[in-house]
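Partial complex: the chains shown occupy the same locations as in the complete assembly.
Each chain carries a letter (A, B and C) given by its place in the written order, and its residues are counted from 1.
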Amino acid sequence: MTTENSHIQAYQSIRGITEALCQPLAIEDYVIQSIDDTSPPKWHLAHTTWFFETFLLTQMLKEYTPFHPQFQYLFNSYYQGIGDFYPRVKRGLLSRPTVEEISAYRRHVDDHMLELLHTLRDEDTTTMNSLLTLGLNHEQQHQELLLMDIKHNFSIHPDHPVFNAIKSTQLVTPPGKLQMIPVAGGVIEIGYQGNDFCFDNELPRHKQILRPYQIATRLVTNAEYCEFIADNGYQTPQWWLADGWDYAQKHHWQAPLYWQKMNGKWFVFTLNGLQELNPHEPVAHVSYYEADAYARWKQVRLPTEAEWEHFTTSQKIKADSGHFMESGIFHPQTASTNEETPRQFFGDLWEWTCSSYSPYPGYKPLNGALGEYNGKFMSSQMVLRGGCCATPASHVRASYRNFYQPEKRWQFSGIRLASDI
Amino acid sequence: MTTENSHIQAYQSIRGITEALCQPLAIEDYVIQSIDDTSPPKWHLAHTTWFFETFLLTQMLKEYTPFHPQFQYLFNSYYQGIGDFYPRVKRGLLSRPTVEEISAYRRHVDDHMLELLHTLRDEDTTTMNSLLTLGLNHEQQHQELLLMDIKHNFSIHPDHPVFNAIKSTQLVTPPGKLQMIPVAGGVIEIGYQGNDFCFDNELPRHKQILRPYQIATRLVTNAEYCEFIADNGYQTPQWWLADGWDYAQKHHWQAPLYWQKMNGKWFVFTLNGLQELNPHEPVAHVSYYEADAYARWKQVRLPTEAEWEHFTTSQKIKADSGHFMESGIFHPQTASTNEETPRQFFGDLWEWTCSSYSPYPGYKPLNGALGEYNGKFMSSQMVLRGGCCATPASHVRASYRNFYQPEKRWQFSGIRLASDI
Amino acid sequence: MTTENSHIQAYQSIRGITEALCQPLAIEDYVIQSIDDTSPPKWHLAHTTWFFETFLLTQMLKEYTPFHPQFQYLFNSYYQGIGDFYPRVKRGLLSRPTVEEISAYRRHVDDHMLELLHTLRDEDTTTMNSLLTLGLNHEQQHQELLLMDIKHNFSIHPDHPVFNAIKSTQLVTPPGKLQMIPVAGGVIEIGYQGNDFCFDNELPRHKQILRPYQIATRLVTNAEYCEFIADNGYQTPQWWLADGWDYAQKHHWQAPLYWQKMNGKWFVFTLNGLQELNPHEPVAHVSYYEADAYARWKQVRLPTEAEWEHFTTSQKIKADSGHFMESGIFHPQTASTNEETPRQFFGDLWEWTCSSYSPYPGYKPLNGALGEYNGKFMSSQMVLRGGCCATPASHVRASYRNFYQPEKRWQFSGIRLASDI
């Protein structure tokens, strides 16, 4: 298969997946935005399309006319270098363009993208390739965001609507005791190495010094987290960062997001509807504050991002080995019972690290407006690693850095423990 | 035609109008709520249906089972006597039930209402009649609310969507000088008199003493209001109530709602899209604070509700003579040129009075939960009279009391002047 | 005594009382502002002084130079006609001018006021007299505000500081059954009548029609109000205006302001410190919403202001007969046991009426900036009548109209019941 063909195939495949993910939605579901953090599904469909239109078609396809003059304003997410953008917290107030109009927009841009991919002269290929790959990775990020946002949008409905009819067949066997694997530390390297795509924030690869540490073989389970709750974890300030304590008090946190107690039993809202809490599944939708408090209560800590990356690469854990979006379950799964094997590093849940999201030494953002993709968010956020059950399997890798503010919980986030030796 | 038949006809007609009003909407338009004050169109469709289900079917139709157990919670607006209700400011966050499901709900309730209307035994008729009439008047109120809310929902879209293709053929002739008609005053009576339907807040009919007053023949026009703006009305605190001044400053008011200046010209957003300001049309979408400030600036005042009602009844102005919803224009019209004739009292725009919305002496609310319909809102609101271009013609009468908080502007409200003699 | 002398005496007396009221304060107490509604005591001392400086000295005393150029800005309360003013909600953020500097300001203005009162030529006397009287009435209003504000400022301190060492010797005898006195109604007159001072909002005297009504002989007691609480009054929306219910829920109201339960017993914070609730005292510091809800629960209502004024004048109840500031107790007293005698109409507690604060027919505000004194507040407030235990006895009269927003509770407000017959 020629490169051109593989690009076309990748484009068509990834664009198609986005639309396939939305199949269970009613038209009305595409419109709503339950909190400032989420976006309406139709916005995601349009914004990913806008990305190709803005950074590829209008740059590289001769005589391309944007589909609609207002869309640059409506579907620019945050690129100041491109121009003004519609306020993100008000995305749920716009009924227009309709879902049908956005489908037409997608078809229009897809048609022109295919034209571009077919007709591009050789000398344009390198830039085009890297922008295309960026655009596809961007679309994959929004596939995960779509699932996260739909989950939240549905969660606030008093009827607990079911998005996804596929039921997971969950292991009923407990995953075994959580073990800690010791690692020697030393001068190690982190950051992307290779010739494939990575985001600018994974570079440059650079040395760090690690002290000896140990890291847990699997994620913390619901049952383990319930012990923290039962020990008054949410009422005991000594485990909490000051900001975390204040935030938890103000928002009356008593459990992870999506948990609710009914007649003395915990239930969790999932994309498969409301379900009784499975004690063996990994605890999900915790904030950094909760993950950190849980770790303190266990008298350990969260891993640094360097430890996490060093461990997964030195142990040669395969990035695509985990439980990802492709399973169609959209919910983390119970770890297998091989107690001593490192499990769940990739997929299932993003794992909070105790590392602030900062530029690597020598970091250079992309040029132009695309430099805003990652760099401008490097304050007051924490790094998460490993992907989750809503991440496309091909999207993640050991050096991949995700990031959220420490109070956010609507992403699929979990807890892996670590400690000094 | 028998009474029963006329009831069935009225029911079918009014229910049908509600649905007809929504025809221009896309599915997505039914979902959104642009501000706390508005409701999504699909909520109105469901709530009016809930009203019949709750106050008629579940009370009077044997073995009636509510369409959906959750709807009592979702579509109760504010009747504490019925039970808890979903928070009004979050109505725009619910995608479900879908528009189609709500249509099914309407059909279900309509079918059972027809059954009820056909099968009712004689002895039930009186109560049923008054509840049916209340339900239909309630539905008519929501027809107006639908238009008001759609207007606001559309207005915040940067593209100024057009709801209504029917263009008004506006008079280009100025309506002539605003005249004041003197009235002698004395002991007069206000409040509903007759045997047809009225709301509880229009009763009891009672005596009041009026000093001599004069009242304007027509509404204040855009051109006249522009003089207030040009004279720095929005920058001059002396014309304003203290609360009004603070509110106007905080919200940066410089003109009525829906006005926007482009290249030095005023445009107004209407249900027919964005249009250049017609100077002869009555000024619309003003708050009480603005109406009151304008009147002070003119060294006059707004009429009391007693003056307004006394004038219209003593002059025998017909309530259905004005420009109402049925015209399909949904925008106030220029007054005719008969300078000395009282015009626009009914229809076009609700007219702010300087009367607080208080109970009439001896006022008794309806029994039970329906007592909450009007009575519990009798604080911090002002009375408006006369109906507007979005009100069904058969809905309004001289004694009809509408009411809004003094800062509200999304209703079709205008200014009629009055003064002492 | 000449008029001039009586003016001087009144001026010195009233100015002196303001300062005497502050004697128990430490310097630090003069600075704080516990909520937006209250002002720091030193602000009251300066603002009342500014009033004389602004409306008398700078107008009428030749070559008078204001004490400090910044004070016009700092101590103007809300007179837009005078110029900009410092934001009221930030008054507690200013440590300067110090209390000592404000004392110097008072002495400076007092010296010049005496000069003015001595030297004024005859032709200036009328205007000067009315402005002087207004200024003194204004100062008296701030005497009450001082006590109200100090009470609130102190109340939020966890130590419950005692302002006033004088203990009341409260009646231990219950005030007897609450009786309702029937009144015939008819065409009556309200509004100030006479040649002494009144505020512009008490005019013009005008006719109203009253239906037959009855009015309670005394205020509602704490014991009676406790029955409402015990009957879940604060948990039962049916008694409440919609705005009141929402406000009460949002602010978690469970009892009047200043009540707190300790070990199952109610205590109330007073200017004499925290005291066990005396069941026979009138219930104080209730909002309009609570007063109205209590009345509905009792199946009666609050009086209109016309009923209240008509009753007190027709019954010839003396305005200065009540329990006022001069007693030095600053707390309402138990009614005497003469069950059938109208009691507590003047003094003790301001009585909520069900009348919105609106202009009387034909109302004319004062000219110039002083027109802002009362008129611009005529929206969204309710009228209270009769004065309270913090009001100077000479300040109040039957036609006196006080007004607060319906949610306010920090004023000394109570409940008198009335009903239709």
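Heads up, the rule we're going with is that a contact is a pair of C-beta atoms (placed from the backbone, for glycine too) under 8 Å apart; a residue touches a chain by one contact, two chains touch by 3 or more.
Since the model is a prediction, treat every value here as computed from it, not as a measurement.
Chemist: Counting all identical protein chains, and not just the 3 shown, how many does the complete complex contain?
Modeler: In total, this homomeric complex is made of 4 copies.
FYI, only the chains that are shown with their structure count from here on.
Chemist: Counting one step for each move to a touching chain, how far apart are subunit A and subunit C?
Modeler: The least step count works out to 2.
Chemist: Under the over-half criterion for shared residue numbers, do copies subunit A and subunit B use the same patch or different patches to meet?
Modeler: same
Chemist: Please compute the C-alpha centroid of subunit A, do the same for subunit C, then give the distance between them in whole Å.
Modeler: Taking the average C-alpha coordinate of subunit A and of subunit C, the gap between them is 60 Å.
Chemist: Can you work out the whole-Å distance between the CA centroids of subunit B and subunit C?
Modeler: 38
Chemist: Could you put a whole-Å number on the gap between the CA centroids of subunit A and subunit B?
Modeler: Centre-to-centre distance between subunit A and subunit B: 47 Å.
Chemist: Out of subunit A, which residues touch more than one other chain, so two or more?
Modeler: none
Chemist: Contact residues on subunit B for subunit A in the complex?
Modeler: 26-34, 42, 70, 73-74, 86, 90, 92-96, 98-99, 153, 156-159, 161
Chemist: Quick check: in the complex, which residue numbers of subunit B touch subunit C?
Modeler: 78, 80-81, 187, 206-211, 237-238, 240-245, 288-289, 304, 354-356, 358-359, 361-362, 371-372, 376-380, 382, 406, 420
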